[in-house]
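Questions regarding the structure given below will be posed in turn.
With one protein chain withheld, the remaining protein chains of the complex are depicted in position.
For reference, chains read A, B and C in written order, and residue numbers begin at 1 within each chain.
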Amino acid sequence: MDAMSTNTPRKTRLATVWLAGCSGCHMSFLDLDEWLLELAEQADIVYSPVGSDAKTYPADVDIALVEGGVANADNLELLLQVRANTRTLVSFGDCAITANIPGMRNMLRGSDPVLRRAYLELADGSGQLPHAPGIVPELLERVLPVHELVPVEVYLPGCPPPAERIRAALEPLLHGERPQLSGSDQIRFG
Amino acid sequence: MSVCTLRINDHDIAVPAGTTLLQAAQQATIPIPTLCFLEGLSAVAACRLCLVEVSGADGREEPRLLAACVTAATEGMRVQTHTPRLQEIRRTVIELLFTEGNHVCAICVANGHCELQNLAVEVGMDHSRLPYRFPERHVDLSHPQYGLDHNRCILCTRCVRVCDEVEGAHVWDVGWRGEHCQIISGLHEPWGDVQACTHCGKCVDVCPTGALFHKVDTSSEKHGHPERLQRLMHARTHQQWTP
Amino acid sequence: MSSCLRLCTAASCRSRGAMALLQSSDRPVKEVGCLGPCSEGPLAAEGAQLLSLKPAEGEPLAPSLGAALAGSRAISADDPFLKLQRRLVLARCGVVDPGCIDDALAQGAYQQLQAVLAANNPSAVIDTVRRSGLRGRGGAGYPTGLKWATVAAMPSDQKVVVCNADEGDPGAFMDRTLMEGDPHTLLEGMAIAAFAVGAAQGFIYIRAEYPLAIERLRRAIAAAEARGWLGTAIGGSRFSFGIELRVGAGAYVCGEETALIHSIEGRRGVPRPRPPYPAEHGVFGLPTLINNVETFGNIPPLLRLGVEAYGAGTKVFSLTGHVQRSGVLEVPMGTPLRTIVETMGGGAPPGRQIKAVQTGGPSGGCIPASALNTPVDYDSLKALGTIMGSGGMVVMDDTTNMVDIAAFFIAFSREESCGKCIPCRSGTVQLEMLLRKLLERRASAADLTQLEALCHTVADASLCGLGQSAPKPVLSTLRHFRGDYLELLEPGEVVR
Partner (left out) sequence: MPTLKQGFAALEPVLQRHGHQAHGLIEVLNAAQQLYGHLSEPLLRHIARQLRLPFSRVQGTASFYHLFRFAPQARHSCLVCTGTACHVQGAAQLLAELRAAPLAELSVELGSVRCIGTCSGAPLVVVDGAVWNHVDANAVLARLRELER
């Protein structure tokens, strides 16, 4: 690794990513409270909706916590960037792992019925389908869990995963180890 | 009463003849996961979670996979309850159940008290290796007190059995077949229209997931009560009540 | 043998216009069952001479039987399709008029039942069946004598004999052939079994897709009752046995014996765990003997010939698919596959080569052309990863994609799954999704690994034979035709 050659221990490069989800997993991340200060000593937050101003996903990321299902073209594009530039991808929360609540639109079979339902059938009079290429990202036909699209190293279920669970996953990762999560405190859905 | 001895994992156990492997394991405090099984109802061996590896029965040495809930213990049986092969089967079974329905734990009425959710933890399912199928299913809210959300139904048929075997009303049955199977009430009509229903709520009590629920309950508020069935059956069989 | 002209009016020749020929005839014609090489139909026979009335390619069927006969083509008795057969079960099929019990009686029907009743020694019958080594012809190959002995030993004073005529494997029509062509052999075999095990009640569970077989069985049962070969005091003895026909309604899984029992009882055809086996707890909770059509059909010839002359017995096959001559044939057990497919069936169509032979239907597998020298018996086929099955044999030439075949069979099992246990109900859906992904060239090597793993789980964990064997067509094609799968993989990981 490049950082090793400088002889000072290289700080872990950590990212958090927000795809199709409610951001609750990120709120839970913030619930780590004072442990966030410890985290900041061990890791640089290189990309995050709650901890960084970076607008593009950087290269050479060690750990990425990816919240949310993959629902639209932007989500997919960002996910592919994350995968290409990240060593350890953590599927962060139920939406990332199961598609969860965003995935409930899959029962309507395709993006078109979803848009019609939302913007025409439920509209009060003057509904119209949103159409703004290049501005509003196109919906994918189905919302998919992250691992159905790219390989995932660690799964951190929960809606949201409680702060202690996030810490239980991050601590070994910061030491370069794969967390062994088990039991109802650590891998429960919901 | 004749007794037979068998070995479960590393425990030698003596049980009365006719005891099921599930009961024998319980006696030895060896946990075997179950889902469709419920004490007080007939066993159907449908969920396959309680499969165990059995050898030494009928002079057969090669281990066979048998459902513990319906297999009687016999003399000299050797039973393994948690081999890697069984663990793989159990995890796959839970994944198959999660992916064939729409189990959104976060917003489920049974969140936190769901047997399926607990089993996912038990088998170490932190994600499903099989893709989710997102089927189109319906919710029946026609009954005045209760609801049935087919999205969360795993077809364990506990409701069918309790209504037939205990309540005697036979409101429920399984309709269609294969991937199209669903629990039906009456002539596939809304539950609220079925006059045979006595509104006893036993089906709701024994449902392992949030499929059958009290309409007043919201997220995480449903607690199943299989123990009520067991108390009822005990009272009927032994004329003893726990007031 | 009658010298009267015989015309096959069984289902296959019927579909080729046999009834029109029959109605146009001005000479006496005897309606008979299957004569064998269905692809040459309509078929007629005069004495030992077989006649193909099939019109030339692109021509319509002749307007009358006379015209058809004038333009007929003789099929020599030395033709390998005929010569290499050993017709025991089908001995009277194509010879006897299935609608006429007098004809059947004149040709020996019910003589073995009469002999058995006269000897009045049930255990001797079971002993003969046991010594013959006869194994169940429905697919699993369980020793028939052992099954009979188990049911006979049950203490109940009421027992049931069931004939499984729910022949559901696609491409299999051996049982239909016997039921349409010589129903009395089946009835006689069942009655002998009932006498041997001590049953008075019998059922034939037949699939609704066989209307002609149903009609002919109904007539045969009524005729046998009228002549005292079924009913009370059969043949003047104290033995009583009645047979009721139960018609299915389109559910392949009802070929599984516990599902079949539930269906006879008027329930959903859902299997249950065994034990208890039907021998102990069968129809209406009574000890029940279940054999398939061909197994019962073996009983009268076995008793007639005796164990030694019967030898290793025979197996009836229906040969179809990419083969020059298709139809029904009965060959000595152990006949090499190559003899059946190439010598008797004429091999693949011109310019093509045989790639595989599928046996055992959705519960079986594909045998590669390289293994065509395998003798057809229970153990040799099992060693190749398939099963004897009930006798359906579908030949596939080199235009066939084996992944497509695997997907076809998995789709079949998915549609026919009863839905009771989750590995089969949902596992077959996931298996088909994986195979479709392969066929659409969207699959990765990881998907192939998952396909294999899931096959093993479904096979291990399913409740009944349908689910347990549903992955066999995938596993056997993976074993013998892995190249067909690898060809469909995308290089590296695939992103949809």
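The rule we apply is simple: a contact is a pair of C-beta atoms (placed from the backbone, for glycine too) under 8 Å apart; a residue touches a chain by one contact, two chains touch by 3 or more.
Because the structure is predicted, anything quoted here is derived from the model rather than measured.
J.: The chain left out here touches which displayed chains?
T.: When the full complex is considered, the omitted chain touches B, C.
J.: Which residue from C:G250, C:P275 or C:G306 sits in contact with the chain not drawn here?
T.: Hidden-chain contact among the options goes to C:G250.
J.: For a quick check of understanding: of C:D103, C:E167 or C:E294, which residue touches the chain that isn't displayed?
T.: From the options C:D103, C:E167 or C:E294, the contact with the absent chain belongs to C:E167.
J.: Using the document's definition of touch, tell me which of B:N151, B:S185 or B:S220 contacts the absent chain.
T.: With B:N151, B:S185 or B:S220 as choices, the missing chain is touched by B:S185.
J.: Return the single residue from C:D102, C:E215, C:E265 or C:E487 that touches the missing chain.
T.: The missing chain is touched by C:E265.
J.: Which subunit B residues would touch the chain omitted from the figure, given the whole complex?
T.: 164, 169-177, 184-188, 194, 196
J.: To test your reading of the contact rule: which positions on subunit C touch the chain that is missing from view?
T.: Touch set of subunit C with respect to the missing chain: 11-12, 14-16, 38-39, 41, 167-173, 176, 208-211, 246-252, 263-270, 284, 318, 320-322, 326-327, 358, 361, 392, 394, 396, 400, 405, 408-409, 418.
Criterion: only the chains that are shown with their structure count from here on.
J.: What whole-number Å value describes the gap between the mean CA coordinates of subunit A and subunit B?
T.: Chain centres of subunit A and subunit B, defined by C-alpha means, are spaced 34 Å apart.
J.: Where in subunit A do residues touch two or more of the other chains?
T.: Residue numbers touching two or more other chains: 148.
J.: Which residues belonging to subunit C are in contact with no fewer than two other chains?
T.: none
J.: Help me check something: in the complex, which residues belonging to subunit B touch subunit C?
T.: Its residues touching subunit C are 44-48, 51, 65, 67, 70, 85, 88-89, 92-93, 96-97, 99-100, 129-131, 133, 154-155, 174, 176-181.
J.: State the interface residues of subunit C toward subunit B in the complex, per the touch definition above.
T.: 251, 268, 272-273, 414-423, 425-430, 433, 450, 453-454, 457, 460-463
J.: Considering only the defined contacts, which subunit B positions touch subunit A in the complex?
T.: Within the complex, subunit B touches subunit A at residues 98, 102-108, 111-112, 114, 117-118, 120-121, 124-128, 131-132, 134-137, 151.
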